[in-house]
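Left out: one protein chain. Kept in place: all the others.
This part shows chain A:
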Amino acid sequence: MSLSGKDKAVVKNFWGKVAPKAAEIGGEALGRMLTSYPQTKTYFSHWADLSPGSAQVKKHGATIMAAVGDAVSKIDDLTGGLSTLSELHAFKLRVDPANFRILAHNLILCMAMFFPGDFTPEVHLSVDKFLQNVALALSEKYR
């Protein structure tokens, strides 16, 4: 389900609104993912505190959202643009790609929560497709 010109425009436009709150949304989304999908905690056993709102969760959530923002800027070539990140996830972190969908759900939920008026079904559609394509680009180097 590749991104149309319209999808890209919608995503970029919505990201313009989201960007000032990106770090907060990322931290919130990661915390919710760890709470609602405890299987994802297996990737963070080296952290002392996995509760939503913990410093480590907030920091890492911000890191993730910064990477999502970077992906927005590379929306015309996600596979090329995210190649290094894909190598990291494939060879070092070895995150099961099924979890990208779980994180995407929580990112979407938080974007909806923070921007309920802007997160129309139309925006939801394009953002969902975008995150799916990001996940695909991240999985590129796995095998």
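Keep this in mind: contacts are C-beta pairs under 8 Å (C-beta built on N, C-alpha and C of every residue); 3 or more make two chains touch, one makes a residue touch a chain; residues count from 1.
By definition in this document, contacts and distances are computed from a predicted model.
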Name of the absent chain as recorded in UniProt (options "Trafficking protein particle complex subunit BET3", "Hemoglobin, beta adult 2", "Glucosamine-6-phosphate isomerase" or "Regulator of MON1-CCZ1"): "Hemoglobin, beta adult 2"
Option touching the unshown chain, where A:T35, A:T63, A:T79 or A:N99 are the choices: A:T35
In chain A, positions touching the absent partner: 28, 31-32, 35-36, 52, 105, 108-110, 112-114, 116, 119, 121-122, 124-125, 128
